[in-house]
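Below: the structure, in structure tokens.
What you see is the complex with one protein chain gone and the rest in place.
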């Protein structure tokens, strides 16, 4: 049994879903593990992780609009607005999704379904550097 | 330290919560591990996993109605509708819950609370085959 960990860095340009499946699977492939458990942990409170449909682009657009509707920018609704009107909704959207994902590795491959992609969900309007801690344990 | 993994398959008949606690605990019991970590990963974007109350059936009915209200079927609200009006809401309900759960195993038993059951949450109207990747590491 062995374990490997690292920090992967991503640049985001605007609010929305950024697919990171390839960066993650490339890193896993180099580790040379056949069976194990991969964990991704987003080290931010205004960005999160999501497994979602990787085929239709309009699914991602609908997801982004939906979260904008249920956790809207609305200065009247929040006490916290020191860092801009997109800050408090960012925390809410992160809370409604999650900052951590674990995926089993079976027969040398992540056990993702055919239509599943791994996405970093940026909740702030401006570009950000986002860091994701990655841990793999297995053999 | 050892690890074991498999794919468990479940049939769903309609939208709603399907308890899978017994299938999961039976698989864990056969593994002969006393202390460890179990991970379940739902390999679909229109079904998800939930730990919920296992006693009162009306709690599950209320949960199902709630998710139908906050992520409703509403053709006017979504661009994506190629696969039916229940498709986009299915992705949203999966995003609001989660596709992955990890549960510690202590003294030979999953550390579930007395009232906690493990549920597969089907978000599509028609029957589906759902596969869940299962990974256990421990000793």
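Residue numbering begins at 1 within each chain, and the chains themselves are lettered A and B in the order written.
The definition used in the following text is that a contact is a pair of C-beta atoms (placed from the backbone, for glycine too) under 8 Å apart; a residue touches a chain by one contact, two chains touch by 3 or more.
This structure is a prediction, so every number in the text was calculated from the model and none was measured.
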| item | value |
| --- | --- |
| Touching residue (missing chain; options A:11, A:45, A:65 or A:85) | A:45 |
| Residues of chain B (touch criterion as defined above) contacting the omitted chain | 1, 35-37, 50-53, 56, 58-59, 61-63, 66, 70, 96-98, 101-106, 111-113, 115-116, 137-139 |
| Hidden partner chain, residues of chain A it touches | 1, 3, 5, 7, 37, 39, 41, 43-45, 70-71, 77-80, 82, 88, 91-92, 94-96, 98-100, 102, 131, 133-135, 137 |
